[in-house]
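As you look at this complex, bear in mind that one protein chain is not there, while each of the others sits in place.
In this document, chain identifiers A, B and C correspond to the written order of the chains, with residue numbering beginning at 1 in each.
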Amino acid sequence: MALTAQQLDDISHARGDRRETRRPTVPALEEVLFQPFNVLDHGFVRVVDYMGDDAAVVQAARVSYGRGTKKVSEDRGLIRYLMRHHHTTPFEMAEIKFHVKLPIFVARQWIRHRMASINEYSARYSILDKEFYIPEEDKLAAQSTSNRQGRGEILVGEEAHKVLDILRGDAERTYEHYAWMLNENDDGTVPDTQRQGLARELARMNLTLNTYTQWYWKADLHNLMHFLRLRADRHAQHEIRVYAEAMMKILELWVPLTYEAFLEYRLDAINLSRSGLAVVKRMIGGEKVTQTASGLSVREWNELMSSLGLPSA
Amino acid sequence: MALTAQQLDDISHARGDRRETRRPTVPALEEVLFQPFNVLDHGFVRVVDYMGDDAAVVQAARVSYGRGTKKVSEDRGLIRYLMRHHHTTPFEMAEIKFHVKLPIFVARQWIRHRMASINEYSARYSILDKEFYIPEEDKLAAQSTSNRQGRGEILVGEEAHKVLDILRGDAERTYEHYAWMLNENDDGTVPDTQRQGLARELARMNLTLNTYTQWYWKADLHNLMHFLRLRADRHAQHEIRVYAEAMMKILELWVPLTYEAFLEYRLDAINLSRSGLAVVKRMIGGEKVTQTASGLSVREWNELMSSLGLPSA
Amino acid sequence: MALTAQQLDDISHARGDRRETRRPTVPALEEVLFQPFNVLDHGFVRVVDYMGDDAAVVQAARVSYGRGTKKVSEDRGLIRYLMRHHHTTPFEMAEIKFHVKLPIFVARQWIRHRMASINEYSARYSILDKEFYIPEEDKLAAQSTSNRQGRGEILVGEEAHKVLDILRGDAERTYEHYAWMLNENDDGTVPDTQRQGLARELARMNLTLNTYTQWYWKADLHNLMHFLRLRADRHAQHEIRVYAEAMMKILELWVPLTYEAFLEYRLDAINLSRSGLAVVKRMIGGEKVTQTASGLSVREWNELMSSLGLPSA
Partner (left out) sequence: MALTAQQLDDISHARGDRRETRRPTVPALEEVLFQPFNVLDHGFVRVVDYMGDDAAVVQAARVSYGRGTKKVSEDRGLIRYLMRHHHTTPFEMAEIKFHVKLPIFVARQWIRHRMASINEYSARYSILDKEFYIPEEDKLAAQSTSNRQGRGEILVGEEAHKVLDILRGDAERTYEHYAWMLNENDDGTVPDTQRQGLARELARMNLTLNTYTQWYWKADLHNLMHFLRLRADRHAQHEIRVYAEAMMKILELWVPLTYEAFLEYRLDAINLSRSGLAVVKRMIGGEKVTQTASGLSVREWNELMSSLGLPSA
């Protein structure tokens, strides 16, 4: 379970309150505000605050005095224009804040995105919960033989069982030792009054990297899309991609026009290199081009053919 | 006048709308939302959106599931603790967006603060209004004789008149020439159909640096305070300090607990160097310390005495 | 003239010194170190320091203990791989510092790139030189009729002469008034001892936006390429593009492998949107696709046809 009864109660209370504002609101996002979207076995993503909407992008691009919106069709056209021509600053004018629960090894990838604000639950100050990520069986992939940072087939049988036993067993044992070293119950009492208990900032080093942590993560719309472009990509590690996918759904609720333009010009678009463009021109001209005649390496040729829906070399 | 009837009307309309939200609101800030605070002769600052409040700082520091607030006194204590110990990340969790109208030479100082998002009115794309900053007579200061980047006494008499005539005359003339070179009326018609009109991106170079521009400027609470610490300081140039002072009032409405801590630990606090601290210790011990015996330069000694409310060397 | 005899002498002295270092060096860049590349009528770009080379990118990508380089062909392959797959962090590991002299209106565009360090010559503290940008006759473009932020045909005849007269005359007059208000000679003496002279921080506001300023500008290789991608683009304003073009030559001297990959995968590459990709697939399949059947707007269709070297709608 990702959340305790107390936590669900806190969320429910927060959702119950309504206030009046002069600020723009997004009813579709308000509808899911504070609600956790479950990710992996114990993680979640939930929106805890936001500022602005599609119209805020338009308003900033026009430096306008009012809401800046004329007709939806005009706003849509401007947003697509801005996205297409990499006029990124207006997309910085909307902001969103998430509360995320995630395994530490995922957090270590995520934090590489520096243009965001973060407050993480502190294991120097507090005690981490006993929760760790154990992959589902169909995610237990072998090392890819072709790609040094990719996954291959799914492990099965004896090896799969053994791996799951190891992951569970080691996480359990290291957590129990962590708790023993802390020598401190949840309510602050001390199990063994003959011992002092190791400092929290030291004891935590015994935990494994699949232990869950949590943080508040805040980014503007431009940097959120940059994050999603890299992490919702099929080359991203599965365990971070599922977070990105949950956030894609939130993006669609929040800024539907921007979301549509993001798919069109970023996520579903391709970058065609100078040499790749030359190949495409020849093909459109009716020429039969082969990899050897293309000037591209085999790998690049295959990437290009895959993008064009053609058979690879 | 800083705003046209149309602009005031747009603002009034925006202020008229109310919506329901689950997000935290700050009634005192809602009260002035969208309203321009006049600054200098044609400038203004107005809040166009915000996210979070004092409780958002607390909530992030605690990585909490609900609003995070217990009692005002506890929130106040935590905010003061965070400010005192330079735990700055929770202050990044609140965000504010301003619309600002300001002279270009002020904009050039302002933009040095990089941790903010900006959309400026484009003089490549649009035509700038005929508005320029002319200092009030009591702000027409001579060059300081002691500080190379400071102001001295106020100019008076003939010299003052001549300076104001120059500033007004040159701004008027360069603007008229700008308009002539553009050869384009407000409604898009062309005054002289025999001429083509110079490109906007070139014509603008004839304007003087006191011409007004405007932009949307968005920053988080931490970076806003960093800006205010430097620009509301008495060493800041008067023409940017008046903007910072208007924003200080907005800060007080928005996050009163943070504002109070900001005064206590930043704006009204002093940094005491190692040598300055040694002097203070000796003075508290009852010793009569002189500048020559202090190890401080005359300038640093005077700065220290001034901070301590004591006569300088 | 961009530089005085004294400045040229300072540069010449700096170039004369040689030292021994254990750091990687780039002889081709050392060759031009400190030398100004002239840009526009009074501007320049010159490299004042640098750190790293192509091998530094490779070394960081491999987190290696030695120089990281094996064979040039392997380094080249890795750099192309990193560029193609947007693994941008290794490119942050090389750094370059420029000294640039440029018109203020160009500086205002340039500074929008926030991921760089800047120290600008201070007109609060010092007196600006009497130098302003006057376009060459073949750069005196009319406003584009099709693109609101573009240029059209070159102005000729009477209108061109008048525009140049205005630009020269207004810059001269406003500068003379600036000097009069300052009431201070180069050597610090005072022309009119009956007057106090206006503070520098105020007098500067009378200057026009084509006045030259100068700054030290430092960026890492990744952010430099981001700057060049936007500013060496044909949509960039001519007056900033010429700086970007001078820096492109420097980039080629400094990191030839990265430069080559930058052309291949960025500058000479195109972004093909989802809809654009669908059109290309149909064309490769031998279908005759028209704009109306493409799902693209006329503008996007024309952009795509132009990229593919085909006639537009």
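The rule is short, and it goes like this: a residue touches a chain if its C-beta (ideal position, glycine included) is under 8 Å from a C-beta of that chain, and two chains touch if they have at least 3 such contacts.
As the structure is a computational prediction, the values presented were derived from the model and not from experiment.
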Contacts of the hidden chain among displayed chains: A, B, C
Per the touch definition above, residue among C:P24, C:G77, C:G169 or C:G295 touching the missing chain: C:P24
Candidates A:S12, A:Q143, A:N185 or A:S312 - the one touching the absent chain: A:Q143
Touching residue (missing chain; options B:V190, B:I270 or B:A313): B:I270
Touching residues on chain C - with respect to the absent chain: 3, 6-7, 10-11, 13-15, 17-25, 30, 33-34, 48-52, 56, 59-61, 63-67, 89-90, 92-93, 95, 97, 99, 117-121, 214-216, 218, 220
Touch residues of chain B, complete complex, unshown partner: 84-86, 89, 112, 230, 235, 263-265, 268-277, 280-281, 283-284, 286, 300, 307-310
For chain A, residues in touch with the removed chain: 103-105, 108, 111-112, 114-115, 118, 122, 124-125, 133, 135, 140-144, 148-153, 155, 159, 163, 166-167, 170-171, 173-174, 177, 180-182, 184, 195-202, 204-210, 237
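Here is the rule we use: only the chains that are shown with their structure count from here on.
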Between chain A and chain C, centroid-to-centroid distance (C-alpha), Å: 34
Chain centre separation (chain B, chain C; CA means) in Å: 29
Where chain B touches two or more other chains at once, by residue number: 118
